[in-house]
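Please see the structure below; I have some questions.
For this depiction, one protein chain was excluded, whereas all remaining protein chains were kept in their positions.
A and B label the chains in the order they appear, each numbered from 1.
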Amino acid sequence: MMPRRKPIIEIRGLRTQFIMREGTVTALDGIDLIIYENESLGIVGETGCGKSMTAFSILRLVPTPGKITAGSIRFKGVELRKLTEAEMRSIRGRLISMIFQDPSTSLDPVFTIGFQLGEVISLHQHVYDQSVLNKKILEMLKLVRIAAPQSVVKQYPHELSGGMKQRVMIALALSCNPSLLIADEPTTALDVTIQAQVLRLLKDLVKKSGSSMMLITHNLGIVAETCDRVCIMYAGRIVEIADTHELFEKPQHPYTKGLLTAFPKLGEQREELSVIKGTVPNLMKPFPGCSFVDRCDFATDECRRVRPSMIEVAPDHFVSCHLYRGGGEGDRVG
Amino acid sequence: MANLVSYIVRKLLLAIPIIILATFIVFLMLHLTPGDPALRLVPPRHTSQDVEDAREKYGLNESLPVQYASFLWRLLHGDMGTSVTTFTPVDIMVFNRLPRTLELMAIGLTISYSIGIPLGIFSALRQNSVADRGVMVFTLIAYAMPSFWLGIMLMLIFAVKLHWLPLGGTVGGFASIILPTITLGLGNSALTTRMMRSSMLEVLRMDYMTQLRSRGLPEREVIFKHGLKNAILPVITVIGLDIGWFVGGAVVVETIFSWPGIGKLLVDSIQNADFPVVQGCILILAMFVVLGNLLADILYAYVDPRVRLG
Partner (left out) sequence: MILRRQLNNLMISWKGARGFRRTMLDIVVRGSRNPMVVIGATIILVMVALAILAPVLPIADPTPPEVNPGEKLLPPSTRHWFGTDNIGQDVFSRVIWATRVSLTVASLAICFSLMIGVILGLTAGYFGGAVDYIIAGTIDLFWTFPAFLLALALAAALGASLTNVIIAISISFWAGFGRLMRGQALTVRERQFVEASRALGAKNSRIMFTHVLPNCIAPLIVWASIGVADAITIESSLSFLGAGTPATTPSWGNMLNLGMPFISEAWWVATFPGVVLLITVLGFNLLGDGLRDVLDPRMKGLRR
């Protein structure tokens, strides 16, 4: 058994909702999650399941009209929801930073790379001497394996390729040595050939700096390569969490099983692609039971009425499904 | 930097056809109405000898292309003909009035942007609030309001009823420039406000705004350092169109307030059928517009690095 590590992020009962004229959309419906030191946690799910919203909730950057309406988010023991905006700002970019999905829309187009890097570094590290700043900027660019850092410093985002822009984003995010790096689909918008390079870079840098990473993706292949643990989300709820190889070998939740079989594996022969029937439920209508009930082959009456709690079916392997009865009614989570 | 220089050169070259179009239109004006064009170029009381002399002087006996060529040739030498009412060379008349019109336009532009930009930003930051809707109503009315009516109303209130400001002309010194420039500036501020507002709203929606916040930058910097610099770009592209509007507006405003600029000269000479002066004024005003557009393009390229490559 692995020794219990220290948790960096502890999320309990997180609920994030969008209150609009037409109704209230519950993007996150009671999330319980722990991220430990030095680990990479993958968050997997379909579009709209709440993966990105979890990240924004941690950073308290939920776009209006969204709000965090319930729950607690503790970062190294500090309750983030109780901090002032100024205190939150000193955490963002310094202790917790985020990489966005599409590098072409995530970098300010009218400032040079050097300027934007310098801005973050001088803000959090209080460096005001231009020559010291320049040195640090070049260091960061070399760290993310950019070939000609001297010229890139003077360039604008539109002059760089997608892969280079993403490396710049990584440099921006890691520049102040954060304890947690959130990567929201970092390779989705990149060419397939570049994806592997950027992923490897990410993995290496995070390991070397000792930070934790929360990697959001819909691609199970990436998770298999990069993450220590995986968390599967569906319709704003967590349905399964486990160590990576455990999840891949012994998936418990029907949704997880569906996801895994949907991906054809190398060497496998198939007549048809297997598909999970049905579509994602409407997040505006509250439902008392399990959110997967309409698409699940094993659904029972109870599934429609009662929401399943998280149950530990194996060491460090949690599932939210009525098919499983384990010891301890969801008091231990992670 | 090299990009910027080549961009400027390219824009200069493109401006030339427009200038040529302007000269062509001005040239054509002489020949548009049926009747002897030479009659336009002589004073109202003239002899047939005068008409013949005019025909010689302006080469009206030649074919049209040759006439156009000699017209251009004379222009390049600064010869815009002679006024038929005052007998002074047109270029002197026009250039004497130039600074007055420039003053008006410069101050008017400043007023327009000083009102429009802050108002647009304010409105965008408070989208759909009562204040925002108020601003939108203001812009709608201000845009629909014809500038000459606004000018007359302002004159009525401030000069006639309240006697705070002079009625017109330049005798009042500084005070006399207030009403004309406010008339010009207010009318255009509606356009500026709307443009700024919609541009700001676009920018506020962008992904990089959230990215910047996730880096821990204070909201003030995110909006005013990053957001504003991005949002101001479309507004700058519009400066060129604005200058076109201002030139037309200046003609009207100068007439109302008897401001001794090129606009008033133009209107007076239309009424006096002083054709060479009309031609000269239109030409100079067209040059204003072209130059204004050019400067706006250069300014835009300076501020937006993405443009220089195209």
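The working rule: a contact is a pair of C-beta atoms (placed from the backbone, for glycine too) under 8 Å apart; a residue touches a chain by one contact, two chains touch by 3 or more.
Worth saying up front: this structure is predicted, and the values here are computed from it rather than measured.
Asks: Which displayed chains make contact with the chain that has been left out?
Replies: The omitted chain makes contact with B across the full complex.
Asks: Which of B:4, B:60, B:125 or B:145 touches the chain that is not shown?
Replies: Of these options, the touching residue for the absent chain is B:145.
Asks: Which one, B:64, B:153 or B:175, makes contact with the chain that was left out?
Replies: Hidden-chain contact among the options goes to B:153.
Asks: For subunit B, which residues reach the chain that was dropped from this view?
Replies: 17-18, 21-22, 25-26, 28-30, 32-33, 140-141, 143-149, 152-153, 155-156, 160, 191, 198, 238, 240-241, 244-245, 247-248, 251-252, 255-256, 266-267, 270-271, 278, 282, 285-286, 289-290, 293
The rule is short, and it goes like this: only the chains that are shown with their structure count from here on.
Asks: Report the residues of subunit A in contact with subunit B in the complex, numbered from low to high.
Replies: Residues 56, 59, 61, 63, 85, 89-94, 97-98, 100, 102, 105-111, 119-120, 123-124, 156, 158, 169, 172.
Asks: Touching residues of subunit B toward subunit A in the complex: what are they?
Replies: Listed in rising order, the residues of subunit B that touch subunit A are 206-208, 210-219, 226, 229-230, 233, 303-306.
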